[in-house]
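Okay, handing you the structure first.
Yeah, one chain of the complex is gone here, protein chain that is, but the others are all in their spots.
Order as written gives the chain letters A and B; numbering starts at 1 within each chain.
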Amino acid sequence: MKKIKIFFSAILFSIISTLALADFDWKKYAGEKIVFAYDIHPYVDALVEKLPEFEALTGIKVDAQIFPDDVYWNKLNLEITTDSGAWDVAGTGVQPTWDTSVGNHNVDLSKFLNDPTMTSPDYNYNDIYPSLRSAMTWDVKGEEVVGNGKGVWGLPHSFENMNLMYRNDILGKHNIKPPKTLPELTATCKKLKQVEPGITPMALRGVNFWSSVHTAPASIAKSYGVVDYVMKDGKISDTGLDSKASIKFHKDYVAMVQECAAKSWPNDNWYQVVDALTSGNAAMAVDANMFGFWNNIKDPDGKNPSGKISFAPPPTAPGAKNFESNIWIWCITMPSASKKQGPAWYFMQWATSQKMVLDGAMMGKMVNPIRKSTWESDDWKKYANQPEFNNYYDTFMEVQDRAALFFTPRYGFGEAMNAWSVAMQEMVNGRPVEETLKELAGSIRAGI
Amino acid sequence: MKLNFNLKNFFLNLLVLFAAIIIIFPIFWIFLMSLKSSAQVMEWPPVFIFEPTLDNYKVLFDMSSAGSSNYGTIRINFFEPILNSIIISGGAVIVSLIIGIPAGYILARSNFKFKEDIGFFILGFRFAPLILVIIPMFYFFSILGIKDTYFGMIWVYQVITLPMIIWLTRVYVEDIPIELEEAAFVEGANVFHVISKIILPLLRPGLVGASLLVFLLAWHNFALGLLLASKKAPVTVALLKLLNPGINFYPVMACGLVISMIVPILLIFLGQKHFVKGLTFGAVK
Partner (left out) sequence: MMYQSKEKSLKNFLILPSVLILLCFLFVFFYGVYLSFTDLKLGKPTVNFAGLKNYIYLWKNPLFWKSTKLTIYFTLLSVVIQAFLGVLLAKLFSTKVILAKIFRPIILLPLVLPPMSVALMWTTMMNPERGVLNYFLSLLSIEPFMWISQYSTAMLSVIFIDVWTYTPFFTLIIYAGLLGVNQEMKEAAQEAGASAWTTFWKIELPFMMPYVLIAAVFRIIESFNQFDIFIGTTGGGPAKATTVYSIYAYIQSFQNLNFGRGTAILFVNWWLVLIGALITIKLYQMARKRVS
């Protein structure tokens, strides 16, 4: 009797689960057409290559419009905040979305995530790393952005965490070990300048935009105990940029820049960093780890510095217990003005599905993959642990535990953080650290 | 006497050479960069003699036609933007010539009451930078449905090309002695006849130069194409798409620049024969 009960339960269960899976209608929006906008990036390369698969699965046609990097943000801002409706899915980042979500220009995706008729049962949203999910989740209260909320404003698509990357051929030649603290980094640079005078010790972004503080400074400052804003009762009450910890951090960091960075530092952006590290004109960098990954890829002509870039956690404050790492997330959002929200959502969940994330990673393009399951899959493990990638995989796993968004959600995030990068330029130029930070904090306080 | 003459010419030749080197060098350097490997681009001391490689051009073409393995399957669509630039800049100049030359003629010859004000008004459109008007322009274009169309782009480019054509025509016409036209008018010719048969031939070198200049300035424009177009964006926008983290962008961008230079350089060389024959207005007498 028991056996028959189990047998029938099993059959019932499989029928129900098959029905449940079959319940999800991928072809609900067949025949629709959507516009997908993104910035030029290997991430979107991967998606575009797989678009035929998406079209076969859903019958939805996707018009992919790709724009130049850097200036894409201006176009994105205009399209989204004027509710032009030209785009149904837009690639963006966390911080720019803080700004556009305030005017209800983005769709809160939780309504789709919680709807079983709209989201496939094997989507598994919780498989995405927690720090990525929480970075994309906040509440909009009036005209302010409040962190730790419930609204889901975008799906992470691919992301970067910050590593210390170094040329193992240059450091290896002189038996130099990757430094662990910021002052050690400065000392390593001094040594490098003696033994390899033709090489810049450190490739660093210095351009007067917040993108140069979100890589190295944010990651290292956190281990000094620096915060961008002080919270009180869930609201931003003050800035932490002129705290004692911040002064100490900036003194060390400015000294490092003066010692280690190229003279072109005030204008250096990510492309100068990548070029310097790849060509061997610089020995180290603290920047997005997938730059190292991409330039380690073995290329058939052997012209890439394949295998020459190794990874380590970002440097810390002296005596700090843990290293910290900031993250930058490329995500996809849905502008509220889109008239094709259903098909758009289908595209978004496909683009971030387990299959696509793994496929994109195996192409070597959607790196770093956003899902835990991807990092645990045998295929990706095998691929990412090939000799030319050195310790990329292990360092990622080590760093990911501590990797989180350094910045506090805030509308108009850019104004204060850009000012921080300008202040950094002034300090490197010789202006006293305490005085500059006081002025910076003062101007930020005035806006809180 | 003979010695003096040679010395002066020699000195002048030297000056010309010096000026030519300064003018050409950056272009030459970019051309060299397009043939270098990524590591050679920022090498110190800079490399002038090296083994050139066509790899970067291969990457550019691969990216343009898609299907390549290493550099992504996404089409950067590099050649279509060049076509867009030609159509938009060329179209804008042609439209400006058609409506601008008569307007410039009027500014030079007529004397009605608000002439100088209108002239200044026309000029005034260049005063405003793009960002001042970009949001209203954005709405304006969206509502009219002319975003990302050649029509819309050629129309908005008139702000760049038309004032210059009008004013340059005015300046050149003012240099032509008025007697010729007055004679024609007395004989009963209408204004179109005067413009096309008398003024235009005399204006030709100046106009060719002006058209070239205005074409090049329109070619330069970046912001209008970025913000008001997507598929019809000009090559200045497409060039920046080459900043892809997956490739050796410095040399590949240099390749893109070299290729996008071909059309303007061709036009310059085609047009410059109009300058060689020095047309002296004095001959009109």
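One rule holds in what follows: contacts are C-beta pairs under 8 Å (C-beta built on N, C-alpha and C of every residue); 3 or more make two chains touch, one makes a residue touch a chain.
These numbers were taken from a predicted model, which means no experiment stands behind them.
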From B:180, B:198 or B:223, residue that would touch the chain that is not displayed: B:223
Options B:60, B:88 or B:162, residue touching the unrepresented chain: B:162
From B:16, B:54, B:94 or B:200, residue that would touch the chain that is not displayed: B:16
Residues of subunit A (touch criterion as defined above) contacting the omitted chain: 73-74, 77, 80-81, 99-100, 102-105, 143, 200, 207-209, 262-267, 271-272, 281, 411-412, 414-415, 418, 422, 425-426, 429
Residues belonging to subunit B that touch the chain removed from view: 9, 12-13, 15-17, 19-20, 22-24, 26-27, 29-30, 33, 41-46, 99-100, 102-103, 105-107, 110, 112, 118, 120-137, 140, 155-156, 158-159, 162-164, 166-168, 171-172, 174-175, 185, 190-191, 205-206, 209-210, 212-213, 216-217, 219-223, 235-236, 239-240, 243, 250, 253-254, 257, 260-261, 264-265, 268-269, 272, 275-276, 278-282
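In the analysis below, only the chains that are shown with their structure count from here on.
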Whole-Å separation of chain centres (CA-atom averages), subunit A against subunit B: 40
Of subunit B, residues touching subunit A in the complex: 37-39, 41-44, 55, 70, 72-74, 76, 134-135, 138-139, 142, 147, 226-227, 230-231, 237-241, 243-246, 248-250
Residues of subunit A defined as touching subunit B within the complex: 40-42, 44-45, 48-49, 64-71, 74-75, 78, 82, 84, 86, 198, 270-271, 274-276, 278-281, 291, 294, 297, 299-301, 303, 365
